[in-house]
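Shown here: the complex without one of its protein chains, the others still in place.
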Amino acid sequence: MEILLFGITRDITGQQKLTIPQENQPHTVGDLKAWLGQQFPAIKQLSSLAVAVDSEYAEDDLAINSNSEIALIPPVSGG
Amino acid sequence: MEILLFGITRDITGQQKLTIPQENQPHTVGDLKAWLGQQFPAIKQLSSLAVAVDSEYAEDDLAINSNSEIALIPPVSGG
Amino acid sequence: MLIRIIEHINLAEAPAYLGSEETGAINLFVGTVRNHSKGKTVLHLDFEAYEPMALKEMEKLGIQAKEKWPLYEVAIIHAIGSKLPGEPVVVIGVSSAHRDASFEACRWLIDELKKTVPIWKKEYYEDNSVWVNAHP
Partner (left out) sequence: MLIRIIEHINLAEAPAYLGSEETGAINLFVGTVRNHSKGKTVLHLDFEAYEPMALKEMEKLGIQAKEKWPLYEVAIIHAIGSKLPGEPVVVIGVSSAHRDASFEACRWLIDELKKTVPIWKKEYYEDNSVWVNAHP
């Protein structure tokens, strides 16, 4: 499963994109956030962290799989 | 004494500029308005009528003479 | 301040004037001629100004706006002459560090301009014409 990264989440992970191995794959958006918090504690210090699935903001209970386009959305600051 | 006219006051008077003969000259802005109301009753039907003296809005008690630039300001509608 | 009464408004002028390295926010209001008013087709609007006084009143408004809000710059441009539907007739622009002041000041300026600046418009419909606001 691949996770698109933007803004500060690239700095935190040191990567342009995250790849989660088959055996660790989260089943929901909430699972993904929990896994991220364990792997990258600095993520828990952000003002907020949203997840987009197929380029829409997703709730924690939404099921995800490798066919979805998944992205981390750290606090936005456009404008 | 000459009075500059704009907008609907030109239509009402049928003139580009009013000339008030020496013997009828008003002494204040209020006198001028009263004289105008007598000469051109249609002026009394306007939503408002202001007088500018030397290109500033003037109160009724302001004294006027032929050295001032005097203008009638019917209801404005810029913008 | 950029205070101007002009035959044809160039929409690029105010933003170019207002932009600067200190400014974070520009708000611009453009009033244009509508092709209908009160259910009737408008052919054109004719604007007339008592120019020296109108410029003075526009400048006073700019100064007051700068006293009321922390603005960098103010632009007030009004057109005169005959204007067709779609054409700009007034541009108000302000620049400030943050957007609150820019929106509030721009709104205040156009509202005040309509109340105090000696400019008059006559609306030409298909069958007649009227001086706007002249009668109650």
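General remarks:
Order of writing sets the labels: A, B and C. Residues in every chain begin at 1.
The working rule: contacts are C-beta pairs under 8 Å (C-beta built on N, C-alpha and C of every residue); 3 or more make two chains touch, one makes a residue touch a chain.
Every value quoted in this text rests on a predicted model; they were computed, and no experiment measured them.
In terms of the touch definition stated at the top, the absent chain reaches A, C within the entire complex. In the complete assembly, the contact with the undisplayed chain comes from C:I110, out of C:A65, C:I110 or C:V132. Although one chain is not displayed, its contacts with chain A can still be listed: residues 4, 6-8, 11, 45-47, 52, 55-57, 71, 73-79.
Residues 11-12, 15-16, 19-36, 85-86, 88, 97, 99, 102-103, 106-107, 110 are the ones on chain C that touch the missing chain.
We take it that only the chains that are shown with their structure count from here on.
Distance between chain centres (mean CA atoms), chain A to chain B: 73 Å. Taking the mean of the C-alpha atoms as each chain's centre, chain A and chain C sit 48 Å apart. Remark: chain B and chain C have CA centroids separated by 26 Å (rounded to whole angstrom). Multi-chain contact residues of chain C, defined as those touching 2 or more other chains: none present.
The set of chain B residues touching two or more other chains is empty.
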